[in-house]
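For this view, one protein chain was removed and the others were kept in their places.
This part shows chain A:
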Amino acid sequence: MATSTATVRRGPGHAARIGWERGKLEVKEFFRQRESVVFTLAFPVILLLIFGSVLNYDIPGNINFSQYFVPGILATGLFGVCFQTLAIQIAIERDKGILKRLEGTPMPPASYFLGKIVMVLTMVVLESIVLLAISSALGKVTLPSDWHRWVTFVWVTVAGVAAGSLLGIAFSSVPRSGKSAPATITPIALVLQFLSGVYFVFTDLPSWLQHVGALFPLKWIAQGYRSVFLPDSFAAQEPAHAWEHGRLALILVLWAVGGLVVAIRTFRWRAGKDA
């Protein structure tokens, strides 16, 4: 008895629909795992509460450091969700054989990545809302009433998610196993946070370290968020004495494209010698 020979649905519409379903499933899975919620979503909140109250001193430009810290922790939260979570999670999924199982189905490969983007965007939006709500309740940030600033917020977030996620997917091939993934990826993210003007004012870094930090996306995401939440007069305190939106966009796009190229060339559905 031969089975019916229905053909597999094709095209971007089908891939998008399956990607959306995968995204919903991934979000569900994420929120049911308490450790992942605590470490990914609550960690920036804890940092905000601790650093926001401890580092209570004025910095040049007539603001308090805790105000400077809010955009930094928003950027850290975004980068953590995109880069850290994806790099670690995909390495673990590859090691466990989840990717191998998916490869053995007619799932459109693009749907896997679309699902990850749905998950990452959901978490970034949630995290941003929580961080902004807490910081405005504590009086650390004044939410802008000017819509131009919110447009900036949206495009910096989208470009940051694109760069961070594609880098995360590319980096998922670096850890040798799922077990070693957190130990490989977390230090990279931590060092970037110190180089990117999160825990202290970026211009306090020695200038050669500023140049190193400026190579990576996190510094630019933080600077973009400062342009949203700090007064325009503070732009004079930035390294170029301006918000540099053009350069910011360029650098995030370059990282996104670079991450995409590396991800396409190195992504593997299987671990091991025949991958």
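Here is the rule we go by: a residue touches a chain if its C-beta (ideal position, glycine included) is under 8 Å from a C-beta of that chain, and two chains touch if they have at least 3 such contacts; residues count from 1.
As a working rule, contacts and distances are computed from a predicted model.
Missing chain, UniProt name from the options "Cd2+/Zn2+-exporting ATPase", "SigE family RNA polymerase sigma factor", "Quinol oxidase subunit 3" or "ABC transporter ATP-binding protein": "ABC transporter ATP-binding protein". Among A:A16, A:I63 or A:I98, only A:I98 touches the chain that is left out of the view.
Although one chain is hidden here, its contacts on chain A can still be listed: residues 1-10, 18, 21-22, 25, 28-29, 32-33, 96-98, 100-101, 103-108, 270, 273-274.
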